[in-house]
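Here the complex is missing one protein chain, while the rest keep their positions.
What follows is chain A.
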């Protein structure tokens, strides 16, 4: 069981860490751009992302299923029932969440930072760097939240991954599978691992945040 469990844990890390990292890589510049641009568009987009944070995962799963199925428009890729399909689904799921949190974190940066930067005649690149540094704790928390959401997600992992043993089984689908088989001990153990993985990352981010603030 332990070798299989290791595989399940690795799959889970893959389908949660990659979407979180992609969100951070794509979302941070987007959030910075929207924040410094300001105005109505930024406000409207922020409202949209806030709304998308609550998108029902089965709906996202269904739409992607129809897209990726053999008879669907992207069926030629043949990625339905693979971990890659789950990664795509989770990325779409957590990107709005990351953006929403990141923009809130940037809102929290002291507005005088911008004035000071302009006063010293710093370039745009330098200004953005200061923003990232000032909001680093919030951005890390946003990435951790994105990771946690993807880690604990069942609907997309089940619909797009298919819970195939040794291949696309992740912690959440394994918990569901063992529960349905009546193997409650195994389900509880997997649940404990899931909880530990979620708590460990957010604890690490929080600790880093404290250290960063001094």
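To be clear about the criterion, a contact is a pair of C-beta atoms (placed from the backbone, for glycine too) under 8 Å apart; a residue touches a chain by one contact, two chains touch by 3 or more; residues count from 1.
Methods note: contacts and distances are computed from a predicted model.
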{"item": "Omitted chain (choose from \"Mechanosensitive ion channel family protein\", \"Aminotransferase\", \"Coenzyme F420 hydrogenase subunit gamma\" or \"Binding protein, putative\") - UniProt protein name", "value": "\"Binding protein, putative\""}
{"item": "Contacting the left-out chain in the complete assembly, out of A:8, A:64, A:80 or A:157", "value": "A:80"}
{"item": "For chain A, residues in touch with the removed chain", "value": "4, 69-71, 80-81, 162-167, 169, 173, 177, 180-182"}
